[in-house]
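Removed: one protein chain of the complex. Kept in place: all other protein chains.
Chains here go by letter, A, B and C, matching the order in which they are written, and residues are numbered from 1 within each.
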Amino acid sequence: MTATEHAFGSGPAGTPPLLEVSEVTLRFGGVTALSSVSFDVREGELFAIIGPNGAGKTSIFNCLNAVYRPQEGHIRLDGVDLVGKRPSTTAHMGVARTFQNLALFKNLDVIDNLMLGRHHIMRTGFLKGMLWVGWAKREEIRNRVRCDEIAETLGLTPYRRVPVGILPYGVQKRIEIGRALAMEPRLLLLDEPVAGMNLDETEDMARAICQINGELGVAMILVEHDMHLVMDIADRVLALDFGVPIALGPVDEIRDDPRVIEAYLGQASTPGPGAAS
Amino acid sequence: MVLAGVGVVLLAILVFLAFDGPQKFFTLFAAGIALGAVYALVCLGFVVIYRATGIVNFAQVGMVVFGAFVTYNAVYTWGWNFWLSMLFSAAVLAVIGIGFERFALRRMTGKPIFSIILLTIGLYLLLQSLIGAIWTNAKDTIPNPWIGKTVSLGSVNILQVDVVTMVLGAAVLASFFALFRYTKVGLGMRATAIDQEAALAQGISVPGIVALSWAIAGAVAVIAGTMLGSGATPKVGLGLGISAVALQALPAMVIGGLDSPIGAVIGGLVIGVAYEMAVGYQTQYIPSLGTSGFADVLPYLLMVLVLLIRPSGLFGTRDVQRV
Amino acid sequence: MASTLAPPPAADATDPPNRSVLEARARREIRLFPTPSYWVGAAVLLALYLVLPLVLSDLWANVLVLAGITAIGGLGLNLLTGYAGQASLGTAAFVGIGAFTASYLGRATDVNNGLGQPFVVYLIAAILVGAAVGFLVGLPALRLRGSYLVIVTLGFLFVTTYVLTQWKTVSNGNLGAPMPVGVQIGSIDFTSFDVFGMRDTPLGRNQGLFYLVWIFVAITALLVKNIVRSRPGRALQAVRDRDVAAEIVGVSLFRYKVGAFVVSSAIGAMAGVFYGLYIQYLTPNQQSIGLTLSVQFLAVIIVGGIGTVYGTVVGAVIIGGLPTIINEFSNHIPYLTASTVSAFQGIVFALLLVVTLLLEPWGFAGAVRRFKTRKLRRTMVPGSAGSTGATTG
Partner (left out) sequence: MNQKSVAKLVGLAVVAALFVVACGGGDKTASNAAKNTTTTKSSNAGKAPKTGPGFDGTTIKLGVITPQSGAIGKIVADDIGTPMTSGNQVYWDSVNANGGVAGKYKVSLETADSQYDATVGLQAYDKIKNDVAAMQQVLGTQVLQAMQPKLKTDQISAGPATLDAEWTNDPNLFPIATSYQLLSINGIDYYIHNGGSKTKNICVLAQDDAYGEAGVQGANYEAQKAGFTLKTVQRYATLTDKTAQIQALKDNSCDAVLFVATLADTKAAIQTAIQLNYTARWIALSPAWLPSFVASSESDASFKTYLEQNMWVSSTGVDWNSPVPGYVQMRAAIAKYAPTQQPDPYFAYGFQQARAMDQILEVAVKNGDLSRAGILNAINGVGTLKFDGALPDFFYGTSVATRKQPTPATIFSIVAGVPQGLKTLSANYTSAAAKTFKPAG
C-alpha cells in the first residue's frame, strides 16, 4: 500500500497537527457517549477510529461537525475551536463528511448534489442569484465544470441528471464521496464507507480512499467496522469502547493490543471483510 | 424555571383581578372554564391523531362541524332522542374518520409533512362544503334538553349545557386515561405514539391502532360539535361559527403539548380563561390594545411564549432531532 | 458496478473530460430555454399576453387578473414551501401587509391621510415592508418544524389582521381603506390602457390590470426561477430534503430558512399591492385576508406543482378559473341551484386538493415530470426498475 507510506511522509513530527481533539466528553442526559477522548490528526494523515457498535464513533463525527456540542473539551482545527460553532461553519473551515446511512438530497440530481458540496466555495446569494446574468452565471458554469470533472472521476457521468433518490445504493455511496470531494476539504470524515458493499466494491472504495488521501493530500478520519480495511490503509488508529478510548497508535500496535482484541471478541460478530454493519 | 415564573405572574394577575371585583371575576372565570371545556374536547381529538400519526389534523375541525350537523339531523329531522342522536353521529363520524385514514392519510405515509397537513385541510374544506350542500336550511341550534336552563353556583350562573360539556370533557379525559393505562389497545397506542417502527416490531398492529385513533377522533369531534351546536359557550349555535371555535383550539393544543391528553385539557382551560379575562379586563386596563380582537390573538401569543420556553409544550414529549 | 475511481489515464478508452466540452454542456444545461420548443412556448405565451385583454370579456379579464395575482403570491409561497419545505398558512397576512402599505402610501392625501405616492414608490415600499416582516416571522422557523410551524404561521395571520385593524392611520380600522386608484408608470395608465393610440377608446380597468399584473408574473417567475437554478435555490432544496446534512455541507440554516421567508414574504406583499389595486377597497378582517385566502395560495402550489415555477402559474390559472367556470356552467349541471353553487365550488376545490395530493403529490408539473422521468429512466438507468419513482419522496 503506497498510501500508507505517503501519509507517513506528509506528516512530519513537530509540525502542529491539523486537528486536535482534547479531552472531549459528551453526555446525553445521564448517558456518557464520549468520555475524555483525545487524539490528533496530522495534515494528509489517514486516521481511523474503530470500536464495536455504540462505541461512540459517529458521536465523534457529530462533535467534529458541531452537530453535537460536547460538555467538556476542545476540538481545534488549525488552532480554531469548533466547539459551539454552527455545523455550516465547519464546512467553511474545511471539514467534509460522508454518512453511514447516506444523507443525499434525494430529490436533486447528481450534479446538484455535487454542486451542494461546493456551496461554501460559491458566493452567489439570493440577490445575485435573482439577477443571474453575469457573476452568478459565470460562477455556476465554473463550478458545474468542476463537479462534472469529479463526476467523471467517480464514474457518475451517466447518471448526471438523474434524481439521486432512484439510483442504486452503490452509486449513491459514490455520489456522497463525490459531494465530499467537491467541498475541497482539508479533513474528510468517512463514516463506514464500505458498509453493505461486496468484496469488489469494497476494494474499489479502498482504492478510491487511498487515491484521495494520497493524490489530493486530504487528511481523513475513517470510521469503519471492517478491520482488514482499516489495517490495510490507515496510518494510525484510535480504538473506542463505550465512549472510552482504549488504544491509540500506529496500525501495527493496535492490531496486537489485547484490549482491542478483547473489545472486539466481546461481541458476537468477528470483524472481517464484508462484515455487514 | 422560567415557566414557573410565568405561571406565578399569571396566577398573581388572576388573584389581583379576583380581589378587584369577585362577582365579575368569577363570572368570567366560569365562562372561561366553560369555553375551555369546549377547547379541551376539540383538542383531545387533535391529540389522538397526533399521537398516532405525528401530524396536526385540520380535518378534525371539519369533523367537529360535520358531527354537529349529523346530530342535528337526527334530533331535528328524524326526531330522535338527543343522546341517541349523538351516539349515532359518533358512529357516523368514526366511520368517516376511518375512511379518511384508509383512503387518504394512509397513502401519504412518507410524504412531506406539509403535504399531509394540506391534505387534512382539504378534507376539512370538503366536509365544510358538504354541509353547505346537504343542510341548506338548518335551524340555528340543535334542539337539546338544556335550552335556556342555568344552574347557580353561589352568585354565578352557569348554563346547564356548559356543565354537561365539562362533564363530557372530563369523561373523555378519564376514558383516555383508562384506555391508555389499563387496556392492551391503549398500550399499543402508547407504543405507537413513541415509535411506530418499534411498535410494529413488537407485533402491534400499527395500521389498526391508527384506524382506531381516527375513529376515536371522530367520536370525540361529535361531542365537541354537538355541544357547540347546542349552544354551549361561546354560544355560536349550529353553523360555521363552530369551525372558527375549533380553529381557536389549536394554540391550546400546542400549549398543552401536541401529544398529551392532559395537556390538551389544561391547555384548553388556560386558553379559555385567558380569553375571557382578556375580553373582560383588557379594554379597562390596557385600552391602547384596541376595542376588541386582542382576546382573539392572546391564545397565539401565549402559545409563542410557551414555545419559546418549552418547544414541546407544557406536557408534550420532547422531539429528538436526528441527523 | 465496475471500476469506480479514476482508473489510470492510459486505461481510459474514452477521451478525458475536456474543459471546454464540459463548459459548453454546462452552459447548455443551465439555459432558461434549453430547447426550441421552449422558445415556441414563450412566443405563444407572449402572443396570448398581447391578445387576450383585447378579446376577453370583463368577467374573464377579472378572473385572469386575480389568477395572475395568485400566481405571484404562489411563486413566493412555492419558494418557501415547495423549495425550502417550510409550510406556511401566513401568505394572506403578507397580502394584507402589502395591500395596506400600498394603500397608505398610494391613496390620495385627502383620502384617510394617504401619502399620494406613485406606483413605483408604494410597490417598492410594500416589498421592503413585506421582506422586513418576513424576516421576523422567519426567526421562529429556525426552531419550529412541521406542524408547529403551520400553527405559528396561522397565529401570525390572526395577529396581522389584529394589528392592521388597530393601526388606524394605515388601515382606517374597522371601516377599511380605499386602495390606490391609478397605476401609472411613466405615461402609461394601466387603468385606462390605450395601446399606443391604436384604438379609438382605451381598454377597461380589468384589461389594463391584466397587462400590468401578468408582466409582473413573468418578472417574478424569472426571478424565482433564477434563484432556484442557482446556489441559493439548491441550498433551499437541501434544507427541505435533509436539513442537518445541508448544514454539514455548509448551508447556513439561518440564512436560508430566514432568507426563504424574507423573499417569499416580499413577493407575497407584492401580490398584496396588486390585490389592493384589484379590489380597490379593503377591510382588515379574516373575511378578506384570512385563512381562506392562505389556503387558496397553498392550493395553487399543490395543484400546480410543489417546487416548480411554471407549475405555480398553471395552478393559479386552474384554481382561479375553476369557480367561474362552474358558475358559468351551473345551469347545465343537474341538481345545482343558485344556493348550492358555492357549496359545489367548495366541494370541487377540496376534492381537487385532496385528489391531487393523493394521486399526483407534485401536481400538474409532477405529472409532466413523471412522463419525462419515465423516458429518462428507460434510457439512462437500466436495472433500477425496483427503485422508487423520482416524483415521490
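The working rule: a residue touches a chain if its C-beta (ideal position, glycine included) is under 8 Å from a C-beta of that chain, and two chains touch if they have at least 3 such contacts.
Keep in mind it's a predicted model, so treat the numbers as computed, not measured.
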item: Among shown chains, those touching the left-out chain; value: B, C
item: Touch criterion as defined above, residue of C:S252, C:S265, C:T283 or C:T312 at the omitted chain; value: C:T283
item: Touching residues on subunit B - with respect to the absent chain; value: 21, 23-24, 27-28, 31, 35, 128, 132, 136-137, 139-141, 143, 147-148, 150, 157-159, 231, 233-237, 239-241, 244, 275-276, 279-280, 283, 291-293, 295-296
item: For subunit C, residues in touch with the removed chain; value: 36-37, 39-40, 43-44, 46-47, 50-51, 53-59, 61-63, 66, 173-176, 178, 181, 195, 198-207, 278-283, 285, 287-288, 323-324, 327, 338-343, 346
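Everything below uses one rule, namely that only the chains that are shown with their structure count from here on.
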item: Best-connected chain pair, where connection means C-beta pairs in contact; value: A-C
item: Chain centre separation in whole Å, for subunit B relative to subunit A (CA means); value: 48
item: Length of the line joining the C-alpha centres of subunit A and subunit C, rounded to whole Å; value: 40
item: Residues of subunit B whose C-beta touches two or more other chains; value: 323
item: Junction residues of subunit C - those touching two or more other chains; value: 240, 244-245
item: In the complex, subunit C residues that touch subunit A; value: 1-6, 16-17, 19, 22-23, 25-27, 29-30, 223, 226-227, 229-235, 237-238, 240-242, 244-254, 259, 262-263, 307, 373, 376-377, 380-381, 383-384, 387-390, 393
item: Touching residues (chain side subunit C, partner subunit B) in the complex; value: 81, 85, 87, 140, 143-148, 150-152, 154-156, 158-159, 161-162, 165-166, 240, 244-245, 291, 295, 298, 302, 306, 339-340, 342-347, 349-351, 353-354, 357-358, 361, 392
item: Of all residues in subunit A, those that touch subunit C in their complex; value: 65, 67, 86-88, 90-92, 96-97, 99, 103-108, 112, 115-117, 119-120, 122-126, 128-132, 136-137, 139-141, 144-145, 148-149, 152-155, 158-159, 161-163, 165-168, 170-171, 174, 179, 183, 201, 204-205, 207-208, 211
